[in-house]
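A single protein chain has been omitted; all remaining protein chains appear in their positions.
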Amino acid sequence: MDKLRVSLLGSTGMVGQKMVKLLSKHPYIELTKISASPSKIGKKYSEAVKWVEGGEIPDNVRELKLVSTLPEDHKDVDVVLSALPNELAEDIELKLVREGKIVVSNASPYRMDPEVPLINPEINWEHLELLKSQKSKRNWKGLLIKNPNCTASILSLPLKPLLRDVKMNKILITTLQAVSGAGYNGLSFMSIENNIIPYIKGEEEKIPKEINKMLGIINTDKLIEANLDANVTSIRVPTKVGHMGIINIMTDENKVDEIKKSLKYFKSLPQEKNLPTAPKSPIVVMDQEDRPQPEIDLKSGNGMETYVGRIKYSDGILRMIVLGDNLIRGAAGITILTVEVMKELGYI
Amino acid sequence: MDKLRVSLLGSTGMVGQKMVKLLSKHPYIELTKISASPSKIGKKYSEAVKWVEGGEIPDNVRELKLVSTLPEDHKDVDVVLSALPNELAEDIELKLVREGKIVVSNASPYRMDPEVPLINPEINWEHLELLKSQKSKRNWKGLLIKNPNCTASILSLPLKPLLRDVKMNKILITTLQAVSGAGYNGLSFMSIENNIIPYIKGEEEKIPKEINKMLGIINTDKLIEANLDANVTSIRVPTKVGHMGIINIMTDENKVDEIKKSLKYFKSLPQEKNLPTAPKSPIVVMDQEDRPQPEIDLKSGNGMETYVGRIKYSDGILRMIVLGDNLIRGAAGITILTVEVMKELGYI
Amino acid sequence: MDKLRVSLLGSTGMVGQKMVKLLSKHPYIELTKISASPSKIGKKYSEAVKWVEGGEIPDNVRELKLVSTLPEDHKDVDVVLSALPNELAEDIELKLVREGKIVVSNASPYRMDPEVPLINPEINWEHLELLKSQKSKRNWKGLLIKNPNCTASILSLPLKPLLRDVKMNKILITTLQAVSGAGYNGLSFMSIENNIIPYIKGEEEKIPKEINKMLGIINTDKLIEANLDANVTSIRVPTKVGHMGIINIMTDENKVDEIKKSLKYFKSLPQEKNLPTAPKSPIVVMDQEDRPQPEIDLKSGNGMETYVGRIKYSDGILRMIVLGDNLIRGAAGITILTVEVMKELGYI
Partner (left out) sequence: MDKLRVSLLGSTGMVGQKMVKLLSKHPYIELTKISASPSKIGKKYSEAVKWVEGGEIPDNVRELKLVSTLPEDHKDVDVVLSALPNELAEDIELKLVREGKIVVSNASPYRMDPEVPLINPEINWEHLELLKSQKSKRNWKGLLIKNPNCTASILSLPLKPLLRDVKMNKILITTLQAVSGAGYNGLSFMSIENNIIPYIKGEEEKIPKEINKMLGIINTDKLIEANLDANVTSIRVPTKVGHMGIINIMTDENKVDEIKKSLKYFKSLPQEKNLPTAPKSPIVVMDQEDRPQPEIDLKSGNGMETYVGRIKYSDGILRMIVLGDNLIRGAAGITILTVEVMKELGYI
């Protein structure tokens, strides 16, 4: 397969570092340009980054010099990946798209735009079709593809097969979110160590909206969103990595065994095409009574799995506990898998 | 007021130490006998205890010698307090009650016995009336009074006024429980640090049952339990002290302002009689968007408050977040307040 | 005793909050003015502060409006206390001193100035005499008094009596410093949780210098510094409060028993005059083999004690482990005690 040349915006941040690491071993995606904030332009990556990813900086990037985020610095790449902070992303990404780049981005602006696909590959790779109407309706020369919020990425995976299996009247979700979700410097040790903060700005609104967009269907080039009645309470807990969701689904149907099978055997295009970043099983069903646990389970796959445990039905409530890696399935990995799908389907 | 002489079972454990500390400053309850496991009998408290409570061992107890749990060693006390581990409590406490002692206990056996009052003072001090039928139906010479599970103690407080204000169709609760709830040596650092364990043995069954017993009413000497349809998922989180509950109440009534007032001004006998261990306001309503937090809020009262924040109504769901001190309101303090109420009402 | 009116610079920071709390119960020091960064001027304290001290904001300060750090806003106070960040302190404090204010400050600039006393009250209250030469040599209308670095405050306490008892050839110190020493937002959770950072900027140089200044003697109005040959390695550890020092003193004298007594019975002016913030015993000697421990011991006094344990002599090395509260003895409390000493001695 031909190599795909990509550049990366926000390469020195925590998610950027994760992408650098994942791409260093990628069979055909080659990271050839990296950019960061203006003060770092021209420096070598190894000098500009405070490397926190663990292990060494990959050799292919260590000596690369940082470039700007301007289109002229991203000319000879096929795709631009973005791990920019939300507040900087809009202008920078739009300029690149307008100048003809394909941008696949983790940042929040434009996620809810009806002509911008919000891709969690196993769930809604078909939504890439929206790029047609994007092309026709916007006078952008390039393409803009978004990935969802980290928690929405993880929670939406088991909801996809459930949508088919169960009539869900109402869904109540409590999310327990790790500190890395707020960025490397997002929370001080003094504020969260030995503490719980029962609030995360914007999260409770974003999650249901993004889930409904991802679970929607395309009807003659337009996306019709799903209408799950989901209610979310988001809590910050003192762990480093791994977002957990306690999901309570109000339903009259007691189909625990069927659901377990359905989750366990859920597969989609990335699995069928055996894409490099696709997990073998996107959903891992656990039967042990005290699982999933971030410290044990997140090390067992490639970071792209969602672990589901404590599935139980009683008194009209289907309960399950969901866990995923917020930096991989929730951010760096999902972007790369999206690029793989786009390549597979000929969008790139 | 006459001094009340009490003894304490399980005095060297974590909850026992908390009682020792709280009682060392009590205006009229005097801790005169302490007991612990057989191997420690005869030793001075200061030699037998691994003191972890913080600060110094109180002077009144430091030199006291440990006695057994047998009735003959508790003759000259008015009340026996029990902070025994659940698995040892049944036999030891029963022997004392049969020999004529009044035992007020934190341990789980007999909590659901219909003739044993399960007391969370502000909520159901009236249930002490059950002691009449206990006296007539059991051939015990003494009395057995129980305190609820630590999480049930905290969660039941705001539910009491809500029971009157709101028609609750269904209640979904996620509890985030601190490690001290499992005892001082209950969880190893390796197992829970930087981790979440989404399971606590027995908890999900106990909490709704005990809440319904506490919220019940006495009808001609018999307790008629409440029938709240509460569904609980219990999660262990890496914090030391403070149990939190995310409560979602399915209700058609949007009465947030009324409920806030109702919670804020909730008072009961312990407040009216100005009992020493009673918090001024049993329920503290917080309006800041990121509260309550264990590290900040649990230090502001005397450990007997329940903090309630993030009260919101939307789409048929009344949501609130509840926090309390599992070692004080959940264990040591509630026992002492129960004794104060019993004294006030003439049961002792 | 007449009330002493003080103002506080940096009142909304972590150390500032600690001072606010300590002063709220002070018998004669009254906090009447509080200042903070320009953007907060005019706001009520309760609105401007992110209160993290635990418990409620004291009533006497809650409604106070923040003023600037300019001299005109501090006219009617007897003393200005400073909890300013090091990088802002120099200009602001100097302007106040030049305009006639007595400033007692925690910030680092001017600590090593030979005419500025660096006060750790029990050790060197006599150094206040330097204020005479400060007055005569500087054309400041007011006075500038400094408190030492938090680690130096704690470590210097046991060194004072040791200086008299033991010939110390060389001292090797490893400090284990809590995260609060870097300020409330000084270290992110991601960087230090489950980690050790074996470096703290500037600390290894400051500590020996400040200790030698504090342990110096006044000779005809001039300070002659001590010349302890101390070598420090400073390590950041994932705890919130409490700085620990492992001290190894090279000495030929094996006098463990004598030293223990000497440390235990060490008293100074603050104890003799029974000053409100003075600890009963500045040095607490512990004989248990696994102490001192921050989580247990720092709660036992008023935060002004230094705990010393594991004292041992072998093969030419006198070893001891020292622990103190970096926010109280290391910052907020030491400033207040300095003011008390100055008042007692007529400097204010």
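Order of writing sets the chain letters: A, B and C. Residues in each chain are counted from 1.
Everything below uses one rule, namely that a residue touches a chain if its C-beta (ideal position, glycine included) is under 8 Å from a C-beta of that chain, and two chains touch if they have at least 3 such contacts.
Values in this document were obtained by computation on a predicted structure and should not be read as measured data.
From the options A:93, A:115 or A:193, the residue with contact to the chain not on display is A:193. Contact between subunit C and the unshown chain involves residues 170, 172, 174, 176, 194-199, 229, 231, 233, 235, 237-240, 242, 244, 246, 248, 250, 289-296, 309-310, 314-317, 319, 321. Looking at subunit A, the residues touching the absent chain are 51-52, 54-56, 193-194, 295-296, 299-300.
Within subunit B, the residues in touch with the undisplayed chain are 14, 52, 179-180, 184-194, 238, 240.
Criterion: only the chains that are shown with their structure count from here on.
Chain centres here are Cα means. That of subunit A falls 48 Å from that of subunit C.
Centre-to-centre spacing of subunit B and subunit C amounts to 41 Å, using the average Cα coordinate of each chain. Among the residues of subunit A, those touching two or more other chains are numbered 194, 238, 240.
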